[in-house]
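Beneath this line is the structure, given in structure tokens, with notes to follow.
Every protein chain of the complex appears in place save one, which is left out.
Here the chain labels run A and B in written order, and each chain numbers its own residues starting at 1.
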Amino acid sequence: MAERRDTGKATRAATRATGEGAAPVRLAVRKTYKLYLGGAFPRSESGRSYPVTSADGRHLANAALASRKDARDAVATARKAFGGWSARTAYNRGQILYRVAEMMEGRRDQFAAQAVAAQGLSADEADRVVSAAIDRWVYYAGWTDKVAQVIGGANPVAGPYYNHSAPEPTGVVVVFAPPNAPLLGLTSVIAPVIATGNTTVVVASEKAPLAAIDLAEVLATSDLPGGVVNLLTGRVPELGPHLAAHADVDALDLTGAGEAAVEFEKAAAATLTRVLRPTPEADGGEEAWLDPDPGTSRMTPFLETKTVWHPIGT
Amino acid sequence: MIFEYAPAPESRSVVTLRETYELFVDGAFTPAESGEHLTVVNPADESELARVAVAGAADVDKAVTAARRAYDTVWSRMPGAERGKYLFRIARILQERSRELAVLESMDNGKPIKETRDVDLPLVAAHFFYYAGWADKLAHAGLGPDPRPLGVAAQVIPWNFPLLMLAWKIAPALATGNTVVLKPAETTPLTALAFAEICQEAELPPGVVNILTGAGETGRALVEHPGTDKVAFTGSTEVGRQIARAVAGTDKRATLELGGKGANIVYDDAAIDQAVEGIVSGIFFNQGHVCCAGSRLLVQESIAEELLPLLKTRISRLRLGDPLDKNTDIGAINSAEQLERIRELTDTGEAEGAERWSPVCDLPGSGYWFAPTILTGVSQAHRVAREEIFGPVLSVLTFRTPEEAVAKANNTPYGLSAGVWTEKGSRMLWTAERLRAGVVWSNTFNKFDPTSPFGGYKESGYGREGGRHGLEAYLG
Partner (left out) sequence: MPVPHTAFAPEAMSNRSLRAFLHGFPGVDEVGARARAQDLSTRSIKTTAKAEAIDLAIRMVDLTTLEGADTPGKVRSLCAKAVGPDPADRTVPRVGAVCVYPDMVATAVEALRGTGVAVASVATAFPSGRAPMEAKLADTRRAVADGAGEIDMVIDRGAFLSGDYLKVFEEIVAIKEACGAAHLKVILETGELATYDNVRRASHLAIRAGADFVKTSTGKVSPAATLPVTLVMLEAVRDHHAATGRRVGVKPAGGIRTTKDAIRNLVLVNEVVGPDWLTPALFRIGASSLLNDLLMQRTRLSTGTYPGPDYYTLD
């Protein structure tokens, strides 16, 4: 894919004003796809973008081509948001995740159209994928206040001590989103990470990044605090090494890291960053992510168990 | 009148040492292909205890092959209840031989018999008992309806709790149906070799447990051997990083239990005498050779002047000397190398402006010894507040508010343990919730239990040992 410099907003808007079908009665207002950082939608600080095409090769839009510095800013903003998000009650996080589902439901036509355009899905397939993505938010909304009970609990130590273990979010998780499942796959990797109180920097599917920005628009209007999810569009080989080696990143989801996964895992070793290796569905399309009950497997890799002791006495 | 305690040495006669120990591979003691040996000394007097074989690449290969065969043909196929019975049997033998093992551990490691007898050995047996009971209940562990073992586990353990760390590694691995190749630390291999004898005594099928002695190279060869499915390591963060790199690109799973720089936060309303005890056990237990040691005391400024004299008086009453004396509180530093590191870092602390204090304390003429030491006036910027000393050296810092205490406690790349001392329940929970550490001891310190998960955040490693959580590291 070619990379371009942003040479002038006005020219670009004018030259891309035509496209689908017959001459419109009125000129459609197109969307500028930008990054999603700290709750705002900035362009890449590099001023770069790259063209995104549909499954059959038509030009769809230009996406921001995030730079190393954008990645650095994203980590900083995710770190800043971590304290507040992780301190929210699990109930509140559940409410917000459910709100995301509500907002997506209201925009399902947009997501379906995007899935048809970007992935070449049939209308039925697109509908199924969008439904599953919405339901995934509902699924994890329900997990927020249960996971601690399922994987934590009291430990019967042999002594006069109260002792319990509870999961806590790991911190800032960098997610390399699945390359071929830009909506359901993306949702399936983001939702479990933030459900438990982590904040995240997501590198969207390079070839199909538009659904990610559509999702970001939903997140931005769902009471999700800015900085909890930060979305970068761009190239894994360019952004990945910096994110993987970043000392303030606590964990990596390498699902969409492709061939670079091993290199990233090695880089992560320098600061003992937690790593979730690519899972079997990593390279699959949306259909690989349809299982309605993925369980805790995508939450536990980004949780730390804290065990607290206290004496029992008068 | 002054009443001096007469020497009360535990008898060494319960221990019978061989002159030379070979590798334990496939159920038998086998000479190393390398033909090399290393000498194990008693750190309390530098006397030679035994010579042990050094496993080379060929020996690692043999052990992994034996473990694989045992996994394929026996252990992974055995009903969980039967595996559990082997572990119960081992636990019982450990109890029966606990005095012998405690004495041996003190001789090999330098830690006081009081600790090996009252802490290490009871926990070792308890750990096997605990995981023995899991062997036929894995479907109830919340890890899926039919969790499967991973295969062969490569396990490398440190010298600070030699037999206890062996128990933490071997018990869950075996309970879940894995077989193991374990390498004890270079300076403390003897109880692991005694454990090998216990495996024979328990008639554990050959190859289920293999013990390879040696130094760093042996460990590296084991960790990097392509025939294993799992690496479990306890030790330094530096080696942990290397292992994390080494397993990248393989299918191996890794759990790492690494360094720490634990903060022990004492609020002004603490039960002060118990806090003093907790500070002392936090840093002087096992000569401070504890990854979860409370090596940074964070004391609220308003009681620092009150607390420090009490702490110093208490430290003055610690009895340093012969590890086998039942009244010894502080034993020997495990090795000359470790002693050098402690000296170097403590000197650095002093050079950086900290005030150094130790009680009047006669150190024995031979062996490796370091007097209990406090460094006051330490700031977060000092090396001694950031680097793990792994010795009996406490850095004292102060704070003014709970927010400051938590911020300072968390201001480290490590995240293994922390302590909180306050009589106010809500403040305890507030603090515990904010500490980024895998274990938080409130109004106590350095407590361990087989049911209680242990492990760190951040650069203190990943994975948990102990409890139901400890099974996860060995099941796929």
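Keep in mind that, in the parts below, a contact is a pair of C-beta atoms (placed from the backbone, for glycine too) under 8 Å apart; a residue touches a chain by one contact, two chains touch by 3 or more.
Only a predicted model underlies this, so the values are computations on that prediction, with no experimental measurement involved.
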Left-out chain, listing which of the shown chains it touches: A, B
Touch with the omitted chain, as defined above, among B:51, B:137 or B:326: B:326
Absent-chain contact - pick from B:37, B:114 or B:434: B:114
Residue, one of B:201, B:273 or B:355, that touches the chain absent here: B:273
Absent-chain interface as seen on chain B, which is shown: 1-8, 114, 118, 269-274, 277-278, 306, 309-310, 317, 326-327, 423, 443-444
Chain A, residues in touch with the chain not shown (by the definition above): 160-161, 311-314
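The rule we apply is simple: only the chains that are shown with their structure count from here on.
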Chain A residues within the chain B interface of the complex: 150-151, 153, 155-159, 161, 163, 165, 170, 247, 250, 262, 265-266, 268-272, 274-275, 300, 304-311
Footprint of chain A on chain B - complex, ascending: 126, 142, 237, 240-242, 244-245, 248-249, 256, 258, 413, 415, 428, 432, 435, 437-444, 447, 449, 451-455, 457-462, 464, 467-469, 472
